[in-house]
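For reference, the structure discussed in these notes is given below.
All protein chains of the complex are present and in place, except for one that has been dropped.
Let's look at subunit A:
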Amino acid sequence: MNTLILAAEEGAINPVLPHTSEIILGLISFLLLLFVIKKFVSPRFETLYAERAAKIEGGIEKAEQAQAQAQQALEQYKAQLAEARAEAARIRDDARIEGEQIISELRAKAQEESARIVAQGQTQLETQRAQIVAELRGELGRLAIDLADRVVGESLEDEVRRRGTVDRFLSELDGTSAPAAK
């Protein structure tokens, strides 16, 4: 009986027509939940996501920075190496030029030295010759006086003897001056 009454009562309800109380309760509940999620849940998640994104981006940025630094160092090393190579080449060139210079200098010096030695020898020879000539001249004077003495001493009697004496003298003279002329 109870059943029947209940069934009769509730059978009249149209499920498509909303109950005002349910709409109000539904709205209030929904707005309450929305408030909680908007106020507490969403901001926390968004902060977390932002942090996470920042962390990942920071990591990427750091890696990029490290890469850039490495690149920079590499370029620096390369530049230094090239510089060193250029320096070495320059030094080599310098050395070669210097060597050549030294060689030419030495050569010039040697030539000068040899010229000097030759010149010295020549002057020495000249001096010696002059000395010898001077000596010979003195000797010649003495010999002339000697000869004149002898000629005068032998009394000029014989033409042939005289000629013989002169000839002897001349040949004698030749004999002394010949080594000096050489």
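Rule of thumb we're sticking to: a contact is a pair of C-beta atoms (placed from the backbone, for glycine too) under 8 Å apart; a residue touches a chain by one contact, two chains touch by 3 or more; residues count from 1.
Everything below uses one rule, namely that contacts and distances are computed from a predicted model.
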{"item": "Absent chain [UniProt protein name; select from \"ABC-2 type transport system ATP-binding protein\", \"Arabinogalactan ABC transporter permease\", \"Sigma-70 family RNA polymerase sigma factor\" or \"ATP synthase subunit a\"]", "value": "\"ATP synthase subunit a\""}
{"item": "Residue, one of A:26, A:99 or A:121, that touches the chain absent here", "value": "A:26"}
{"item": "Selected from A:38, A:107 or A:168 as touching the chain missing from the view", "value": "A:38"}
{"item": "Sites on subunit A contacted by the missing partner chain, in the whole complex", "value": "2-3, 6-7, 10-11, 13-27, 29-34, 36-38, 40-42, 44-48, 51-52, 55"}
